[in-house]
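A short worksheet on the structure shown next.
Note that one protein chain of the assembly has been removed; the remaining protein chains are unaltered in position.
Every chain is named by a letter (A and B) in the order it is written, and numbering of its residues begins at 1.
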Amino acid sequence: MAEPAKSPPAPPAKSTPKKFLYVNRRAPYGTIYALESLEVVLIGAAFDQHVALAFIDDGVFQLTKGQDTKSLGVKNFSPTFRALGDYGVTKFYVEKESMQERGLTLDDLQAVTYEDENDGFKEKPSIQVVSRSEMGAIMQQQDVLLNF
Amino acid sequence: MKISILVNEGPYTHQASDSAYQFAKAALEKGHEVFRVFFYNDGVNNGTRLTVPPQDDRNIQKNWSELAEKHKLDLVVCIAAAQRRGILDEGEAKRHGKGEGSANIAPGFRISGLGQLIEMGIESDRLVVFGD
Partner (left out) sequence: MLHTVNKSPFQTNSLASCLKHAQKGDAILLLEDGVYGALKGTIASGDIWSKRVELRFYVMSADVAARGLQKSQLIEGLNMIDAGGFVDLVVAHKTSQAWL
């Protein structure tokens, strides 16, 4: 005799999304860390969590404009940052002091924007320049910090 | 408590894998659950069965494999990072035409996607990163 039908299992409790911060402290190309960090960001974007990227120390060099890797024979992955908005990754915290120490201003970085679906798909900048103390506070608010 | 570990460097060149191993062992001894150990960047090189360290040195891969067996640990090697660096299981070796017997994933390790790293961040109470 067939077993009586069991009541279907309760759907898994939808856990509240966590806040993920990817902390980028290294320049691109000299090592693979910047690229492989970006690959995690791309995969992680599919998981419905709160995602933000932090660029401090040499990490700010990842966002410079005009990167040209043709002569190196490696892939230029800097355009990928501009595509992240389409994946819902719209928070790029860039540290002001780290830029200043390296002689950079916002003009030296590529423009990264996203379309705000909550505001008539208006194009908005993803990059937010924050001070070092603000960056310290942002770190405190996270659930998961990923460093590569 | 549910703890996960990310290892970003290979064995021997950096201390990262040794530190992560000591940490994992201590966490288990204290009765915590090690939800997963994820190997990324050059960390995937911890998962090759082909290393032959000198007899008077520790065998880092074997340490991990034995710890995994003893505690039913989930040791996951990132597939994208592994493919770049030549770490293959049977399925991957076949798919990429690398020939019979070229799979080199060590016992207790499995190859899977980056989603496993995100998932362990979601599922664990704590995530600790070891790297260089």
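Following the convention adopted for this analysis, contacts are C-beta pairs under 8 Å (C-beta built on N, C-alpha and C of every residue); 3 or more make two chains touch, one makes a residue touch a chain.
These numbers were taken from a predicted model, which means no experiment stands behind them.
Colleague: Who does the absent chain touch among those shown?
Modeller: If we consider the entire complex, the absent chain touches A, B.
Colleague: Applying the definition given at the start, please give the residues of chain A touching the unseen chain.
Modeller: Touching the chain left out of view, chain A contributes residues 23, 25, 56-57, 97, 132, 135-137, 139-140, 142-145, 147-148.
Colleague: Would you write out the residues of chain B that touch the absent chain, in ascending order?
Modeller: 1, 3, 8, 15-16, 19, 22-23, 25-27, 29-30, 32, 126-132
One rule holds in what follows: only the chains that are shown with their structure count from here on.
Colleague: Taking each chain's centre as the mean of its CA atoms, how far is chain A from chain B in angstrom?
Modeller: 25
Colleague: Any idea which chain A residues touch chain B in the complex?
Modeller: Touch list, chain A to chain B: 15, 18, 20, 32-33, 36, 39-40, 43-44, 46-47, 49, 143-148.
Colleague: What does chain B use to touch chain A in their complex?
Modeller: 6, 8, 40-41, 80-81, 113-115, 117-119, 121-122, 127, 129, 131
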